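Left out: one protein chain. Kept in place: all the others.
And then subunit A:
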Amino acid sequence: MDYLYSTDFLFLVGTSLAKTIFLIFLVVLPMVSYTVYAERRVSALIQDRVGPNRTGFPLSLIGGKDWSPFLGGLGQPIADAVKFLLKEDFVPAHVNKFYFWIAPTLSMMPAIVTLAVIPFGSTILGVPMVVANINVGVLFMFAISSVSVYGIVLAGWSSNSKYPFLGGIRSTSQMISYELGMGLSAVPVLLIAGSTSLPQIVEYQIHNGWMMLPYSNGHLGWGKTLLWIPIIISFVTFTISMFAETNRLPFDLPESETELVAGYHTEYSSMKFALFFLGEYTAMIAGSALIVVLYLGGYHVPGIPNGDAQGGIPILRHVPGLIWGIVNITAFFAKVAALLFVFIWVRWTLPRFRYDQLMKLGWLYIFEIALVNIFLTAGILACTH
């Protein structure tokens, strides 16, 4: 009981709340809306179109000379949000109301909850920049992100309509198949770092070089070079599984609009549909964040000190740690943004898999390669240490 009234506990609650509000409302949700915008612009550019380049603030309202598209389309996410809020929220008569209402939230919430264990920065004023520093961070990510399949399955089932139902079934089997591959792909990283705590994996990468860039700490080594091979395999299989987990093309069978109208969210409208949409993009951000943490060194940039002004190039340590803390957070989200661009880029390049190809890839290739890769990593580790 004493602990509950102690200043330590209040400090913990206060900082956690501040971090959550910063992460969710100031970074991730705006990032989600602008990822949607980026998706539309990048897809347009890839297909030799222009894309939404007009929605902005009409300067003529505040006495501008003529109607000029100030912001050049950057107001699009705001316009989309307003549209979603103002649209009629139509619930068909034939649906199972309870599950129909609960499904959109179930697809959005897990994606947000997984962000709790992501170390998105080093420290700011001595406070570590991770909402929940638990020592099973990776397992937590996998466990919670697999809950999001319930949102899709319930949406498909409660809609009581054939296309959503097919989408829901496809989603179940797809997510279960690829979860195995994803979990096993990440094991080599856990073996090398010797921890399942995400902040500790980042710490390991700061000291021993990033997983994907083993020489980033400035030291060469035979062991590291040998370990690079299984890590690259693991990175490729993990990224492919991540695409499947987030239902992105070429694995978007649950909603494949050319076959199933819109898949599991066919019967949804207004903000409920928007929740599915946002949930997909939030899951993309959480997935990219996990890839960044596991393989790309998290918030670390070679040569930049951490939030306590330690490490990095000695001359930079004279600058206050607060600045480096902010630089670290920026670096982390820059890496996430770069990965999101890859997500979008791949989506507008590859066609969708056929269903049997998807299952074959998941069970016969990704799963097996990941499994063999674990033994390969363990063998290399046993020989070099």
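A few notes on this one:
The rule is simple: a residue touches a chain if its C-beta (ideal position, glycine included) is under 8 Å from a C-beta of that chain, and two chains touch if they have at least 3 such contacts; residues count from 1.
Here, contacts and distances are computed from a predicted model.
UniProt records the chain missing from this view under the protein name "NADH-quinone oxidoreductase subunit I", selected from "Iron complex transport system substrate-binding protein", "Cytochrome c-type biogenesis protein", "Branched-chain amino acid ABC transporter permease" or "NADH-quinone oxidoreductase subunit I".
Taking the complete complex into account, A:Val42 is the one of A:Val42, A:Leu198 or A:Leu275 that touches the chain left out.
Listed by residue number, the positions of subunit A touching the unshown chain are 42, 45-50, 67, 345-346, 348-350.
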